[in-house]
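Data first, discussion second: the structure below is written as structure tokens.
Missing here is one protein chain; the remaining ones are kept as they sit in the complex.
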Amino acid sequence: MSSEPHHFTLVITGAPYSTQAPQTALGFARAAVAQGHTIDRVFLYGEGVHLASVLACPPSDETNWPAAWCEFLEAHAIPGIACVASALRRGLVDQAEQDRYELPAHNLARPFTIAGLGEWVESTIQSSRIIYFHGGD
Amino acid sequence: MHTLIVIDCPPYGSWSGRESLDMAFSLAAFDQPVSLLFIGEGVLWLKQGQQADAVAQKSVERNLKAAAIFGIDALLVDNAACRRFGLNEGALIDGTLPVDDLRATMDRFDHVVLPG
Partner (left out) sequence: MTTPIRNNEGFLEDASTWSEDVAREIAADDGIELGRNHWEIIEFLRIFYKEHEISPPSNRLFVKAVKEALGEEKGNSIYLMQLFPGTPAKTACRIAGLPRPTNCL
């Protein structure tokens, strides 16, 4: 390796199947890990929270990006976090938020968890680089 | 470490700017120095006299007036974009700081974020 390993945080703000952000981010994450860098956490924000839905059912000849991301996070023990305010607005909840808001279901895919922007603030202090993956238009 | 959050989308018709503002508020909540920079269509955030209730939305003008209270350092705005949208200084909400050189402005910050 030619340079010091980085500690990355990846922030994904584009949704799967409406933008390429989750796919591009996964490509980056795989390459970073393969080269010995560390990914501190993956933070889903805004439209990006749709990546944590366990209910996505793309056709069988297309990549299931939520499933691919979950597999990657689990394989490398990387925390995946969906911002609570973004998630609640868009109907993405775990058991705790289902109970709190008395909703009929929950749909957060493991190993993602729901937390606040404080996690991102911590990243801005701890990680050596934060990379943003937008929907872009 | 001083963070600059850049907003380049219009206040209504897109949600992502509001979520960028939340990022700025959260840095301020943890006493991390943060400023906002409005460029492109984003400069419309700073126009005085918004009537957001007419489109059943909250007024970003009113939201932004809480920025100083929460400890956001500065509301910076791209002068050239203001001219393009016909906003002279009197049309902008109080406390806005127009800047001419975007590159030099961004260079002053340790972390520049375009979230949306």
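Per-chain numbering from 1; labels A and B assigned in written order.
Keep this in mind: a contact is a pair of C-beta atoms (placed from the backbone, for glycine too) under 8 Å apart; a residue touches a chain by one contact, two chains touch by 3 or more.
These numbers were taken from a predicted model, which means no experiment stands behind them.
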{"item": "Contacts of the hidden chain among displayed chains", "value": "A, B"}
{"item": "Candidates B:8, B:22, B:41 or B:78 - the one touching the absent chain", "value": "B:22"}
{"item": "Contacting the left-out chain in the complete assembly, out of A:29, A:42, A:70 or A:84", "value": "A:84"}
{"item": "Those residues of subunit B which, in the complete complex, touch the missing chain", "value": "22, 25-26, 28-31, 58-59, 62-63, 65-66, 69-71"}
{"item": "Residues from subunit A at the interface with the omitted partner, ascending", "value": "83-85, 88, 100, 102, 116-118"}
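Throughout what follows, only the chains that are shown with their structure count from here on.
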{"item": "Chain centre separation in whole Å, for subunit B relative to subunit A (CA means)", "value": "26"}
{"item": "Subunit B contact footprint on subunit A (complex, rising order)", "value": "11, 13, 45-47, 85-86, 116-118, 120-121, 124-125, 130, 132, 134-135"}
{"item": "Subunit B to subunit A touching residues, read off their complex", "value": "1, 3, 15-16, 19, 22-23, 26-27, 29-30, 32, 111, 113-116"}
